[in-house]
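A protein chain is absent from this complex, but the other protein chains hold their places.
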Amino acid sequence: MGWSSFTKSFLPQTFDFFNLFDKHADIAVEAAEQFAQLMKDFNVDAKEVHTMKDLEHQGDQVSFQVMDQLNKTFITPFDREDIHALSKKLDDIIDMIYTITNRLRVYNVLTTDRNLAEFARVIEMAVKGVALAVKGLRDSKNYKEVLRACAEVNGLETLSDKMRDDMLVELFAKYAPDPISVIKWKEIYQEVETVLDVCEDVVHIVESIVVKQA
Amino acid sequence: MGWSSFTKSFLPQTFDFFNLFDKHADIAVEAAEQFAQLMKDFNVDAKEVHTMKDLEHQGDQVSFQVMDQLNKTFITPFDREDIHALSKKLDDIIDMIYTITNRLRVYNVLTTDRNLAEFARVIEMAVKGVALAVKGLRDSKNYKEVLRACAEVNGLETLSDKMRDDMLVELFAKYAPDPISVIKWKEIYQEVETVLDVCEDVVHIVESIVVKQA
Partner (left out) sequence: MGWSSFTKSFLPQTFDFFNLFDKHADIAVEAAEQFAQLMKDFNVDAKEVHTMKDLEHQGDQVSFQVMDQLNKTFITPFDREDIHALSKKLDDIIDMIYTITNRLRVYNVLTTDRNLAEFARVIEMAVKGVALAVKGLRDSKNYKEVLRACAEVNGLETLSDKMRDDMLVELFAKYAPDPISVIKWKEIYQEVETVLDVCEDVVHIVESIVVKQA
């Protein structure tokens, strides 16, 4: 038995982290795609919220598995705290998309909003960038592509700040006589932007992992 | 001198962490009980806010003692970062209960609210579950009971999400012509729910400590 098969038999779990990250990233992408579709068609009913809740629950389970592996494994493919943070932040993305979807139902927002539909598309692009970056960590030959995806997500976050500001300016101008609508939409517009902030957090973690491995 | 008395003389401080956690948990329970009583009677005046501030201050002091012990001790009963996080989150619970109480006074909310009174009871139950879980960490023979308390707190957090959503739906329906009241109550309803989120954070830390010790 050579060294390679020796380590293989002792360290199979180190490879699981990558599979779990792939799975977590896929769930995030599915949530972002469904959210973008939902904001386009705008039929946020109990069924849609339930579907999103189900994705959030799947994400929780993957996070739990990551923590479980971390507690049982001494050798990890990169720093324990980076694995922990990555799992936490991927989970946050899915949680926030669910929370926003649920809030639209709770606030009884019934009409589609062009701004929100466009923003949901930016979220979808950013989450796909996040997935590309996270999945690429598996092999250092992907690192150039990983860093390009990270840069793209950073760019989308900068764009999203500007979009949210413009949406808020428009909101206060349009709904001045209707403070209740201002209250609802302001919260929604601010929350969708924080999804981008969390995407940026993820790619910062990914970038620092790449730097440390180099 | 046997091994047992040897370690006792060298490691007395490791036992202090448990005493400090007990103390911190007791202060959190007292804050939650007072808050539930306050939301039932609804006489939030300067005196009540002051009492709550005093509990918050007591909590700060325990946190400070935990940090001080951590800085001086090499051997800890479980991971340093778990001790740090546990202390921080117990403190957050008390801080938030104080903040909400103070906000009710600042917002000059004078009438009792049945929803808030019920929610305060859920907070009280959750904080008592948190206390049971945290205090049980002292001895592995309690772990089964600890995990049951954790599960209960998780269940209360799920319930509280639903309660807050229902409260918000009711709020927007009831106060549509009174945006100022919507502004105040929306913030209060959202903040009480975050107390449950922090309780959930605590039991997640407790669960992971139990897993790692097993």
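Assorted remarks:
Letters are used for the chains, namely A and B, taken in the order the chains are written, and counting of residues starts over at 1 for each.
Please note the rule applied: contacts are C-beta pairs under 8 Å (C-beta built on N, C-alpha and C of every residue); 3 or more make two chains touch, one makes a residue touch a chain.
All of these numbers come straight from a predicted model, not from anything done at the bench.
When the whole complex is considered, the residue among A:T51, A:Q69 or A:S208 that touches the unshown chain is A:S208. Contacts to the hidden chain, counted on subunit B, fall at residues 67-68, 71, 102, 106-108, 179-180, 183-184. Where subunit A meets the chain that is not shown, the touching residues are 165, 168-169, 172, 176, 179, 182-183, 186, 208, 211-212.
As a working rule, only the chains that are shown with their structure count from here on.
Separating the centre of subunit A from that of subunit B, both taken as means of CA atoms, is a distance of 28 Å.
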